[in-house]
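Worksheet: one structure, shown below.
A single protein chain has been omitted from the complex, and every remaining protein chain is retained in its original position.
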Amino acid sequence: MSSQRLMSWALRGYVVVFFAYLFLPLLVMAAATFNDSRFPTVTPWDGTTLRWFGELAADGGMWQALANSLIVAAGVLVVAVPIGIATALFLNTVSSRAKPFLYALILSPLLTPGVIIGISTLIFWRQWGVSGGILLTVLGQATFIAAYVMLMVTARLQRFDRTMERAALDLGASQWQMFRRILLPYLRPAILSAAVIAFLQSFENYNTTLFVVGYDTTLTVYIASKVRTGLTPAVNALGLILILVTVLLAIAYEVKRRREARVPGV
Amino acid sequence: MFRQLKARFGGPLAAAILALLGIWLIVMVTLPQLQMIDYSLRPNLLPAQLGGPEDRWTLTNYVTLFNNEIHRAIFFKTLWSSVLVTLLTLAVSYPLAYYLAKLASPRQAALCLLLLIIPFWINEILRTYSWFIILAFRGPLNEVLMMLGLIERPIRFLSGDAGVMVGMVYAYILFMVFPIYNAIESLDDNQVRAARDLGAGTLRTHRRIIIPHAKPGIATGCIMTFMLAAGSYAVPALLGSPGSRWFTQIIYNWFFEGGNWNQGAAYAFLLLILCIGFMSLVMKVFKVGLGDIAK
């Protein structure tokens, strides 16, 4: 028994080390924001400053990239969420001998490296005269994000009791009314979560975007180019802000989830 | 298929569902991939030569990799390093996934999962950038090591493969932890207790009960991590160059510096084959199907 306890404590220690490993880099990055040094570092500490926030705010390129990222994310939502929902409904409804093949095809964007999705999208649209830019970025990202939406909607759809559908029809609803009033409200939480995930996936995407973004710049592309060329702690300031927004979002999400968990039965 | 959809959703909705699915699978997934393969099989020609006698299928672009020793070396390095990253990530993730699924109280597990997700809502670039700062020549890691007297001179972490691999393990850990956590969590506690009760030690319990049950999760995690590592551009670009180049960087150069898309498409297709090959191997070794992966 005591060896088991030892293992258990060793594991606990490991978990602590693990989370330190997970967060230490972010803390270092955040701390470097306040270092009054030309380079982003914490060693040596050249004095505390807030001037990198000011420099960040004055950087027009950053604001343009942020705007582009938001436009792309919105576009991805518009394209990927309906596709993801439709695919989930399709998989939940249809039984056919072609289904395993279709299922593999539907999952394939998740298992394909992002760079390849970017490359194939870029090549395919060239023949139609569409070159890299915001439009292609939306299409490229939506290609695999739709599959994530599909997975999340499917997870909830599988728990749907289809007698509800029959009951609605039996009470005189048309199939559209059934979809609108019964199925869609049931799927709503999953669709909202999927939309949040889709937004984040789009916002943080780099590998696919890199190939299809053309001369436009999204925030991640902007950050990457800053890191590689004009390295300044202003990037850290941006990182810190993104971390804070993320943490706030995560807390809000958790609070909402706990509140919903208290509503019984649904 | 339309008949089944129509029976459930009515004609217009069924048509919309099939249309969305069709556009996605045909226009966004299949045709671009086929086009990429087609590109990879044609020589890089001037616009005037397109459709001419030289515009026909050839394996020239694939032969390039075979003949170019540097590219070939980078291709295999990418393969081995990605396998190594996958194994390292697995080793780091498994104990955590097990702890979260079986030892932590529900409250602790929920908190840990939330903490896990936070770094992954921040993009890969920033995650990698934070390691860039830590591993810098005059960065905190070198400072700490020197202060402790473990080294006398700072180490150039950022020019070899080690930095890239550390960054990748960090960047993709979540994609390993979550599938394994989900798989272990679905294991009935009583099975573990029964194994213990029958005298199995900790290691044997893991080897005979928990790991076999977690197989689909482990397979999923490995496939995802390998795919992300082999297909990563950000991490090697930030933490590796110029001393350690990744295959994706060569692909990128063909497209945007060499201006030879056909050559780039061939390399991209080889990368895709590499990932598919790894996936098939893992699925065979772990005896899992596609259905087990998407959970």
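Should a chain be cited, it is by its letter among A and B, assigned in written order, with residues numbered from 1 in that chain.
Everything below uses one rule, namely that contacts are C-beta pairs under 8 Å (C-beta built on N, C-alpha and C of every residue); 3 or more make two chains touch, one makes a residue touch a chain.
By definition in this document, contacts and distances are computed from a predicted model.
K.L.:
Can you work out the missing subunit's protein name as recorded in UniProt? Choose among "RNA polymerase subunit sigma", "Multicomponent Na+:H+ antiporter subunit D", "ABC transporter ATP-binding protein" or "NADPH-dependent 2,4-dienoyl-CoA reductase, sulfur reductase".
P.N.:
Choosing among "RNA polymerase subunit sigma", "Multicomponent Na+:H+ antiporter subunit D", "ABC transporter ATP-binding protein" or "NADPH-dependent 2,4-dienoyl-CoA reductase, sulfur reductase", the correct UniProt name is "ABC transporter ATP-binding protein".
K.L.:
Can you list the shown chains that the omitted chain is in contact with?
P.N.:
The chain that is not shown is in contact with A.
K.L.:
Considering the whole complex, which of A:48, A:95 or A:163 touches the chain not shown?
P.N.:
In the full complex, the listed residue that touches the missing chain is A:163.
K.L.:
Where does subunit A touch the missing chain, residue by residue?
P.N.:
161, 163-164, 166-174, 177, 181-182, 185-186, 264-266
Keep in mind that, in the parts below, only the chains that are shown with their structure count from here on.
K.L.:
Centroid of subunit A to centroid of subunit B, CA atoms only: how many Å?
P.N.:
Measuring from centre to centre gives 16 Å for this pair.
K.L.:
With touch defined as at the start, can you tell me which subunit B residues reach subunit A in the complex?
P.N.:
1, 4-5, 8-10, 12-13, 16-18, 20-21, 23-25, 28-33, 35-36, 39, 92, 95-96, 98-99, 103, 110, 112, 114-119, 121-127, 129-134, 136, 138-140, 143, 170, 173, 201-202, 223-224, 227-228, 230-234, 237-238, 248, 251-252, 255, 261, 264-265, 268, 271-272, 275-276, 279, 290-291, 293-294
K.L.:
Under the stated contact criterion, what part of subunit A meets subunit B in this complex?
P.N.:
Within the complex, subunit A contacts subunit B at residues 3-4, 7-8, 11-12, 14-15, 18-19, 21-26, 28-29, 32, 40-43, 82-83, 86-87, 89-90, 93-96, 98, 100, 102-117, 119-124, 127, 139, 142-143, 146, 151, 165, 174-176, 179, 200, 203-207, 210-211, 220, 223-224, 227-228, 235-236, 239, 242-243, 246-247, 249-250, 254.
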